[in-house]
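With one protein chain removed, the remaining protein chains of the complex are shown where they sit.
Chain IDs A, B, C, D, E, F and G follow the sequence of writing; residue 1 opens each chain.
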Amino acid sequence: MIEKVILAGYGGQGMMLFGKLLAQSVMMNGKYVTFYPSYGTEVRGGKAFYHVIISTDYIFSPVIDEADTLIIMNNPSFDKFQNCIVNNTHLFYNSSLVHLPNDLPDDINIFKIPATEIANDIGNLVASNMVMMGAYNCVKNLIPRSRFLYCLRTSLTGKKAALFEINKLAMERGEQYVQENYNINYDIGQDE
Amino acid sequence: MIEKVILAGYGGQGMMLFGKLLAQSVMMNGKYVTFYPSYGTEVRGGKAFYHVIISTDYIFSPVIDEADTLIIMNNPSFDKFQNCIVNNTHLFYNSSLVHLPNDLPDDINIFKIPATEIANDIGNLVASNMVMMGAYNCVKNLIPRSRFLYCLRTSLTGKKAALFEINKLAMERGEQYVQENYNINYDIGQDE
Amino acid sequence: MEKIFTRPESLLDVPTHYCAGCGHGVVQRLIAEVIDSLGAREKTIGIAPVGCAVLAYNYFDFDMSEAPHGRPPAVATGIKRVHPENLVFAYQGDGDLAAIGIAEIIHTANRGENITVIFVNNAVYGMTNGQMAPTSIMNQKTITTPQGRTSSEGYPLKVCELLSVLDGSSFLARVSTSTPENIRLTKKTILKGFTTQIEKKGFALVEVLSACPVYLRMEPEESLKFIDNEMTKTFPLGVFKDWETNNS
Amino acid sequence: MEKIFTRPESLLDVPTHYCAGCGHGVVQRLIAEVIDSLGAREKTIGIAPVGCAVLAYNYFDFDMSEAPHGRPPAVATGIKRVHPENLVFAYQGDGDLAAIGIAEIIHTANRGENITVIFVNNAVYGMTNGQMAPTSIMNQKTITTPQGRTSSEGYPLKVCELLSVLDGSSFLARVSTSTPENIRLTKKTILKGFTTQIEKKGFALVEVLSACPVYLRMEPEESLKFIDNEMTKTFPLGVFKDWETNNS
Amino acid sequence: MPRIEINKDRCKGCLLCVPVCPHDSLEISIALNVYGIHIAAFKIDGICSGCTNCATVCPDAAIEVFKD
Amino acid sequence: MPRIEINKDRCKGCLLCVPVCPHDSLEISIALNVYGIHIAAFKIDGICSGCTNCATVCPDAAIEVFKD
Amino acid sequence: METKHLLTGNEAAAEAAIIAGCRYYYGYPITPQNELINYLATRMPQVGGTFIQAESELAAINMVYGSAAAGARTMTSSSSPGISLKQECISYMAGSELPCLIVNMQRGGPGLGDISTSQADYFQAVKGGGHGDYRIIVLAPSTVQETADLVYDAFDIADKYRNPVMVLGDAQIGQLMEPVVFHKERKNNVADKPWALTGSKGRKKNIVKSFYPVKGELEVFNKKLQEKYKRIEDNEVLFEDLNTNGADVVLVAYGTTSRICKDVINKYESGNHQLGMLRPISLWPFPTKKIREISESAKAIITIEMSAGQMVEDVRLAVEGRCPVHFYGRTGGGIPTPKEILKKIDELGF
Partner (left out) sequence: METKHLLTGNEAAAEAAIIAGCRYYYGYPITPQNELINYLATRMPQVGGTFIQAESELAAINMVYGSAAAGARTMTSSSSPGISLKQECISYMAGSELPCLIVNMQRGGPGLGDISTSQADYFQAVKGGGHGDYRIIVLAPSTVQETADLVYDAFDIADKYRNPVMVLGDAQIGQLMEPVVFHKERKNNVADKPWALTGSKGRKKNIVKSFYPVKGELEVFNKKLQEKYKRIEDNEVLFEDLNTNGADVVLVAYGTTSRICKDVINKYESGNHQLGMLRPISLWPFPTKKIREISESAKAIITIEMSAGQMVEDVRLAVEGRCPVHFYGRTGGGIPTPKEILKKIDELGF
């Protein structure tokens, strides 16, 4: 089993945390994993891209050129990673900010998630990352929820601990959204 | 014709000026010449060694390993350059400060010059270099005296101009000394 | 309708890469306004530092050079010597000027080099994600002083005070971007920094206390209060040397 | 008969490479005397600079390190941090400390590093045959200022005055080797430089005005008069900062 | 009456302009720009005296001020 | 009476010791050392009060001072 | 079970240094090695160590000089432009025979370049960016785990030979997060250092220096250095051999690019050639002998780098014309892709 995920947004959209949590959770579940941040530049406010590879075998290159999953948080990111789309790629995009072109290939799986709106609804704009995380994990079914919540809790330390609940809620909303809209078999609640 | 001279003393004995004047004079007389200072170290008060090569042909290496002439101003210098002595080397040494060993080869020409004493006599300790210069040139007969004096005069500028006469005198004493003690055919006075 | 405030001509109408609320944007606009007011756009040559302001050469509409980290004063010297009639300025951050580049700023000031330096003191390394700067104030938490700066990391370096000891410096002042009033004063002071050069009075440096909300980990508004309430205690505002008034 | 003055134990009985009348010899003897008087020979670690004093490690009879040109304060920092109970000092010339090494001395002082610096200011680059130093005085002729130093080469850098601005410096004084009295005072001041360290009071620097007769192109005696009559006008003697008296 | 214009492509939503308006005429908008940022806006009922405070503090030169 | 000893292998003939002697007891010698240098010498009729001035200024630690 | 940590290469290097007994860190921020300095700012004080954010890379490496001369395990880290600034002092440390660790997480160059990944400081690292005939030992990890492991080795080897050692990573290795296991029980093998400056109590004074002004001495010293380097070349070569035995085409790559080459070999199973890979781990000393051996049977060698062609020179020097040595490289942040490498193999045309 191998899963290659590209997370792409701009700095501040929390893709870093998303990637780290994902990587940490699967590592604890005994998988091989690489998490590779590829910052645009030494420059502020740049785009933020992360490559996460999860595998049952040793991982060669941490750089992804053919993605199993693309998680896209803004338009420039889509432009950039469009060419990583192959047969059967799962494309999750934040439809609050991203407008996809019409000429996408047929053989990919598209998940349109209004993540910013959902996050805004629950009162925390930056939780859009966890909305996407919930949606993604619900579809791909990689991490038991308890494991994920454990990692989330330990990663939010100090003043940030207070943000646990809202992040958890955002994740649940993401799960909920794909279940409602994409007829997903929801079994990630089960523990290992 | 090739003449390889090593000048060796400690800093302050004027070997630099000696070498430069020699080189300049022969250059003006159309010879090839190299003048190579080889300081002991980046360090003060070190020894000062100069290699002068005069030739009618292109000069390859400016470094001398077999000297036609050795001009030695103190004991450490002799120790250092002893191994540059070959058949027929002319060895001029400042006998006021240098004591030669007894086991020198027979086939070399030794000129014992009490240069510091002579210079002291005429009232300028540091003119010992010009004493040696006079002796050397008188023996080797390389530079017309007028040419040499011209170079000496132009090299002593500013406050140093006043030193011309004493240096000239020192040189003459050097000439005189070898003439009197070594039966030298004195013809360097002639101009080109 | 008359435009009474608009983007200066010397500042290109392009988005900057600065974080929201970053003081670099204000300072660069002020420089552009001053250059415009002097009618000097076509004879200005600026030097951008390595630091968050590295891309300043994309924002100003006049000749610009890069400089290795810390070396803008040396690069400015090299340029000014070739073009003594041009207006040459170096733009530097606190890491750039007061850490790696402290030798160059001191000797350039001491030579009385006829250039202008705009020194943006935001008390932190912005570009490299929030390490202590030589100008971080005592107890300031940064990523390399997680418990707050203590004396074992040394003390905040007061650049104007330090340079004022040098006989070569002509104009030294510290201003801030914390309020509209302070910003207007900053503009006037930057103008003076440039007229010092135009009148060939030698080395001028304007230190601008500026906010890096991201690495102060504050909202932008709060970060301006930090300047007024905290930074100015260590770095008092004022003119430290002025060739005109002989104030020193 | 009792010996009332002799070569200190910490100074090996070997000839030095210094020119006749060079001030380095005096200063190094004084350091050795002070180390002896503190009974600290076996716990002292010195750093020799690149400059005429480069071979100082051959003359002192205690552990010594070389440092790249200008970096003795950084090397001293690295040593002191490993051996905080040893007595660590850096010996530096004016080119070493005030030109290429100005960044290191400023930041080491500013960190309040608990070391002692002996700074030999002879107003010239001795080792490299007489170029201008940052401390060459106005109008001083050197091989790189053949017409005398003018303001276009910058102004004499006053190291004690500069470092006194820094919160991290604890003891700063300028002394000279021009007369027996001054030499005795220099010894006392060097002692204070070391006791500052022993009492863990932080950074101490003793600037010693010293003669380089060769590159002043003077007789040794004349060169001492130059210190008294010329150098002290630019570099007044005195204590610039003292943790004990809070003088600053 | 003087008025201001906010360039929404330049505004980064830092909100530094808000507290400096003597008439409290600026606010955070509800709308998002392409980066998902709430930018600053002039209040519908805002008053502008053309003091230029808001433009002066704006780090992104996003505000222009006009006067008759 | 106090007296001094000059180490002729260390003395470089800088003559800094000469002017500092309150009794004018030091002078340049006529003899040369191995480097061809005239070193300092205590005058035959010199007086020494053991003030240590000469030793203090000597850059080569060439002078020792003795007292009863 | 051993605890797995998800860490960047930068953090792993930092933690490994602590485990190896390094208690003196001096550095200056620069991307992409900031995670290292940032990590140690917190961690060093926790273990009673010294952390100084120096005023510059120059100051940092000179503090390292001091702590190394004082006998301690010590290190600095930086990235390309910062490493350039350290070259004078690195030459001094080699000349004073001082052990230390220098970490370089290479970024795009020349000049300010960018912060993307690169392997274009190979020449600087292995040929000597500073002046004079000296060598530093250069170790190149390809995973986060190996970064930690080589950091331990680096300190041991540095002490063993009294020589600076560089761990040469790149932006990718530095910023990549992977699981890493630390060998806590690892012996802190601090060598006995009778030459170190500790105060001369009970012994003759020590001098640490690289200055040999007396004519002839410097040549004697250089000979001694060269003999040491010979010993290192004889004993410290490290490489990973992946099926080079019998291979007709051999890829040579280190660090980041070697991982991609492994991928290629994995993908290639069904290709025309018998593919193998040689991954130099020690870049100096270089696995010259091994590559010579390979060149005796291989039909072609392809060197893959993130540079315009640097290590390929050492490969060619080893091969001496025995078989063709090809090169494929990307510069300025470009990472060779498996596709590109496969294409290069196809182009061999045999």
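Couple of notes before you dig in:
In the analysis below, a residue touches a chain if its C-beta (ideal position, glycine included) is under 8 Å from a C-beta of that chain, and two chains touch if they have at least 3 such contacts.
Everything quoted here is computed from the prediction, not taken from an experiment.
Interface note for the absent chain: among C:11, C:32, C:52 or C:79, the touching residue is C:79. From the options C:7, C:24 or C:71, the residue with contact to the unseen chain in the full assembly is C:71.
Summary of contacts with the chain left out: across G:41, G:60 or G:94, the touching residue is G:94.
Mapped onto chain C, the interface with the missing chain covers residues 41-45, 47-48, 54-55, 57-58, 60-68, 71, 74-83, 86, 103-104, 106-107, 111. For chain D, the residues in touch with the chain missing from this view are 50, 54, 66, 68-70, 95, 99-100, 102, 125, 127-129, 131-132, 134, 143-147, 153. In the full complex, chain B makes contact with the omitted chain through residues 20, 23-24, 27-28, 32-39, 41-42, 60-63, 65.
Operating definition for what follows: only the chains that are shown with their structure count from here on.
If you average the Cα atoms of chain C and of chain G, the two centres end up 38 Å apart.
Centre-to-centre separation of chain E and chain F, using mean CA positions: 85 Å. Multi-chain contact residues, meaning those touching two or more other chains, do not occur anywhere in chain E. Chain C has residues 18-19, 22, 54, 99-100, 102, 127-128, 134, 153 in contact with two or more other chains.
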